[in-house]
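A single protein chain has been omitted from the complex, and every remaining protein chain is retained in its original position.
Moving on, here comes chain A:
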Amino acid sequence: MSYLLTQLANGLSYGLVLGLIAVGFVIVFTATGVLNFAHGSVLLAGAYLVAVLQPTVGFWAAAAVGIAGAALLGVLINAVLVRNLAEANPGTAAILMLGVDILLLTELTRRIGNRVIPMGAPWGADRVEFAGVSLPTSRALAALVAVVLFAALWFLFARTRTGVAMRAAAADGDTASLMGIRLSRTGAAGWALAGALAAIAGIFLASFPAPGVAPTVALSAFAAIPAWVLGGFDSVVGAIVGGLVVGVATALAVGYEAELHVLGSGFGEVVPYLVMILVLLVRPSGLFGSKEAVRV
């Protein structure tokens, strides 16, 4: 029983971190209409900055630089590449992002080489025990930080002027600009927010108990894509729930791999996609997606 609970707790923590990444996909998509396949390399860039700077400036300063750097990278991609494409087919922007992802990933892989740059254990290497559940402190903290960030996002979108402007711009950009809302600003804000969230997720994914920053960290963003899609593409809540579903399913598949050995090893890696396919079979527009049910 406690094994199951431990796996569940691990899954929830992982799922919340995936949620941070998936929310970034949603925000970029609603703010600028782009399927941001470069999200993974932005995440890696942020984590890389933190790991490289950490020995010289200390963890907190490095984290601040890494988060700001990833946000800035997102803003740059948007300003240089995406804004010029405003009139083009959304498919063009998606393919362009794949290209950006490959370029960034290649450059980061070249810099990292065969190393795994240690992120260390900024929150210590001990574990918390609670009701028979044993979880590394860092994982518990990751979950806590993610929840706090989600609450902050809710506050941003529901209560602040900027957040309401971002939602208005996402709903109908042309009309929003008639209200004096600058679409270039809301777009940049979306990309910055997504980049920052990705970098924070990257820090948690690369620090203890994980060994450190390697190019494979970028792949975790791919696990967030099913979370994003099954949540419903344009829903922040959906992305969070999607992250949780994928996280828990993955953790259970990994935790019970021995029992599931008929399915072969490494089953956990395909679980996100399997879950996505199952959800979309039942609900084609995702768990929380807008159903395009317009009044005719």
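Here is the rule we use: contacts are C-beta pairs under 8 Å (C-beta built on N, C-alpha and C of every residue); 3 or more make two chains touch, one makes a residue touch a chain; residues count from 1.
By our rule, contacts and distances are computed from a predicted model.
Think of the chain that is not pictured: of "Branched-chain amino acid transport system ATP-binding protein", "HEAT repeat domain-containing protein", "Succinate dehydrogenase subunit C" or "Molybdopterin-dependent oxidoreductase", UniProt labels it "Branched-chain amino acid transport system ATP-binding protein". Considering the whole complex, the residue from A:164, A:219 or A:237 that touches the absent chain is A:164.
Only one residue from A:97, A:181, A:213 or A:230 touches the chain missing from this view: A:181.
In the full complex, chain A contacts the hidden chain through residues 161, 164-165, 167-168, 171-182, 290, 294-296.
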